[in-house]
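Working notes for the structure below.
We show some of the complex, not the whole, and keep each chain where it was.
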Amino acid sequence: MSGAEYDDRQAIHEVVLRYCRGIDRLDMDLVRSTYHPDGIDHHTGFDGGIDDFLTWVEPGLRRLGGTMHLLANHLVDLDGDQAVAETYGQAVHWSEHRQGNFTTGFRYVDHLTRRDGRWAVSERWAVREWTHSETPGSLGTAVGPVGRRDRDDPLYLALARLR
Amino acid sequence: MSGAEYDDRQAIHEVVLRYCRGIDRLDMDLVRSTYHPDGIDHHTGFDGGIDDFLTWVEPGLRRLGGTMHLLANHLVDLDGDQAVAETYGQAVHWSEHRQGNFTTGFRYVDHLTRRDGRWAVSERWAVREWTHSETPGSLGTAVGPVGRRDRDDPLYLALARLR
C-alpha cells in the first residue's frame, strides 16, 4: 500500500470516528464537519440533508442523559476520490441516572468522497441491525434502513454504485 | 515499521474483518476465502477443517434472523510468514423480530500464514468468554475453547508455537 492510500484510509476512518465524538459530546459542529455540505443521511426516522439532520437529531440527544456510539469493524473499498466504508457499531443511550436503557446495533454504510483534498460523507445509510431496551415500549415505530443478508443489503447497493 | 510490515498487518486485520462480513451477510465464499484450504477451526461445538466448518455453521446461521460479529481489540505478533492474532469480539444473534436475544463475548486466537503472498487462517481457536441470553436455556451444552487467565490460555499456547 502506498503512503497516499494509507493517508486516505486514515482520513476516512477519522471521519467516522469524529462523527461519533461529535454526537456523544453534543458537538454539532464536529458532526457537521464529517459531511459534505450537500451530504445526505438515511436514518431510522429521518431521511434528508445534513442541515435538516442536525436540526432533527440534536433535540433527541439533549433529552437523553448521554450516548455512547462504539465503533468496531471498519472495512473500506477505495476507488480514487470515492470510497464505500462499512463500519459496525453499537449505540448505548441512557437517561440521567446512567443506567444503560436502550441499545442498538447498527452499521454505517457510507459513500465518501474527497473534494479539495477533504474526505467527508456524501451519503450515509445508518442501517439498524438489532435493538435492546430495558424499558419496553421505548423504541417507537420509526422506520429506516435495516440490514439484510442478501445482495440487497445497503452495503452491496453502495458498493455496486462505486464500481 | 516498514511499509511491508504495515501491509502485512493490514492484510491480517482484513482477513478477520472479512470473515465476520461473510458470516453476517451469509456469504460463505467470503468466509471460505479467509482460511487456507487446509485450515482448521476450533469452535464451541465444532472441531475440524474449513470445509466441514462451513457445512456445520451455515444451517445454524440460516435458522437465525441475523447476526452481528463486532470486532474490537486486535493485537498481532508477526514473524515473517507467520503471525498470531488475538481479536476480541462480541456476537449478537437475533431471531426474526430483531430483538437481541443471545450474545457471546469471544476472542479469535488465529495462527495465520502467508502462502504465495496471501495471508489466511491456518488454525483458529474461537475462544468463548461469556454468554448472555434473554431466552434462558437457549445456550445449549456444546463445548469448545474457553478463556483462561493463566499461561494455558489459547493465546499463549499459540504464541509459544510461533516462537
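Per-chain numbering from 1; labels A and B assigned in written order.
As a working rule, a contact is a pair of C-beta atoms (placed from the backbone, for glycine too) under 8 Å apart; a residue touches a chain by one contact, two chains touch by 3 or more.
Nothing here was measured: the structure is a model prediction, and the numbers come from that model.
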| item | value |
| --- | --- |
| Number of identical chains in the entire complex, 2 depicted | 3 |
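FYI, only the chains that are shown with their structure count from here on.
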| item | value |
| --- | --- |
| Inter-copy rotation, chain A to chain B, in degrees (Cα atoms; steps of 5) | 120 |
| Chain centre separation in whole Å, for chain B relative to chain A (CA means) | 25 |
| Residue ranges of chain B touching chain A (in the complex, touch as defined) | 3, 6-7, 10, 14, 17-18, 20-21, 24-26, 66, 68-72, 90, 92, 94, 98-100, 134 |
| Chain B partner contacts - residues on chain A that touch it in the complex | 1, 3, 6, 70, 72-75, 86, 88, 90, 103, 105, 128-132, 146-147, 149-150, 153, 155 |
